[in-house]
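Structure in structure tokens, see below.
Left out: one protein chain. Kept in place: all the others.
Then we have chain A:
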Amino acid sequence: MKLLTLNFLTCAIKTCKTQPASFPLHPRDAELEIVETDMNLPFLKNILPRLMWDELRTITSELGLPDLPPTPPTRSNLVEGGEKDAVAEEEEQEEVVEEPTQTAKDLHRILLETCIKEGKLVCGACGHEYKVMEGVANFLLPGHLV
């Protein structure tokens, strides 16, 4: 399970959803694996405003991964030589090949290539533990919690 997926998940228990501490879910006893995948630079630039950066930093530090910078990178930080202005980009988007910076490569590795293979995801509000097995997280609740 990719770390970016955690940006969109929360505790499945209904009464938890309104509690801020139910997001993000916290990985515990996680066995990580790297699954390489093609880099999509336009995606990385566009996803920045959707990333819950502080929560992502919490997750990476809980996993013992290298610290992410305190503030998210900008679009320009991701492109070698900086990003061209938006208008030029739209007109020429098919032709211009942009080169990713090391920051972009690191972000790609964290969000899309670093996967939780086995372990648990723990809700910060109620403490419920969701298992991850062979990369698949299990959010099914025992009958009394539904």
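Operating definition for what follows: a contact is a pair of C-beta atoms (placed from the backbone, for glycine too) under 8 Å apart; a residue touches a chain by one contact, two chains touch by 3 or more; residues count from 1.
Assume contacts and distances are computed from a predicted model.
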Among "GTP-binding protein", "ER-derived vesicles protein ERV14", "N(5)-glutamine methyltransferas-like protein MTQ2" or "DNA-directed RNA polymerase III subunit RPC3", the UniProt name of the subunit that does not appear here: "N(5)-glutamine methyltransferas-like protein MTQ2"
From A:34, A:97 or A:136, residue that would touch the chain that is not displayed: A:136
Hidden partner interface residues of chain A, rising order: 1-2, 4-5, 7-12, 14, 17, 23, 38, 40, 42-43, 45-47, 49-50, 86, 89-90, 93, 112, 130, 134-143, 146
